[in-house]
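All remarks here apply to the structure that follows.
Complex shown without one protein chain; remaining protein chains in place.
And now, chain A:
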């Protein structure tokens, strides 16, 4: 970690982990990002490690205290506080005798903190449930936000469909068509493309802009038992819209006007039809 990462070499496991944990120095981070921009293998390792980290975080938030434990705990703390306020304060920790849980007067400040703690528990629980039931939407949004927040360049930087399409051949188990620049809705520009994974499946990620708004388009194989059928809606100010063709599922994520997002989706669906 102390050494400057060499751009030409693959990221070692320490650097990779420190990268996803946000522990690299700005210089180290820059070096890693430069390598990731050109190394497909390492980019996938980072993607995979990030997903494992997120999954671990979700799984690790497993045990919530029983509601009555909070009350008991607060009362116990309160009583101990009062015991300690009166006699001379001690600078070194002394073994505390366990105070039996009884009814103590809890001052308003303590109640407020307790209420905050309970609210925190509830909001964490509902957040987790939301996450579990709609992991894929969260995953889509995460990937879209990653594109917005990082200056990472796509693996293919091109507005030319004749460059972008062949790049995916052999990297994806399916193929798709891309419209001509002229066929795109007005002020809609193809910026580039990436190979990505969604729900464990390889997917093509196309990066567009519509009036300077970033748009992420995910194309994946349409499978029979897909959980993606109902995936549409708005989340945190972003629109997620899904369209299907006989072979493909196309998901769009953006903060642009939803109707303009649909225009782009319609063009993409149209171009997939056999001539």
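Methods note: a contact is a pair of C-beta atoms (placed from the backbone, for glycine too) under 8 Å apart; a residue touches a chain by one contact, two chains touch by 3 or more; residues count from 1.
Note that contacts and distances are computed from a predicted model.
**Student:** Looking at what's absent rather than what's present, what does UniProt name the missing chain, "Transketolase", "RNA polymerase sigma factor", "Molybdenum cofactor biosynthesis protein MoaD" or "Sec-dependent nitrous-oxide reductase"?
**Tutor:** "RNA polymerase sigma factor"
**Student:** Considering the complete complex, identify which of A:77, A:189, A:244 or A:269 is in touch with the unshown chain.
**Tutor:** Reading the full complex, the residue touching the unseen chain is A:77.
**Student:** Which parts of chain A face the unshown chain closely enough to count as touching?
**Tutor:** 1, 9-10, 12-14, 17-18, 21, 23, 41-42, 44-45, 47-49, 51-66, 69-70, 72-74, 76-78, 80-82, 84-85, 89-94, 96, 98, 107, 109-110, 113-114, 116-117, 120-121, 124, 132, 135-136, 139, 197, 199-200, 202
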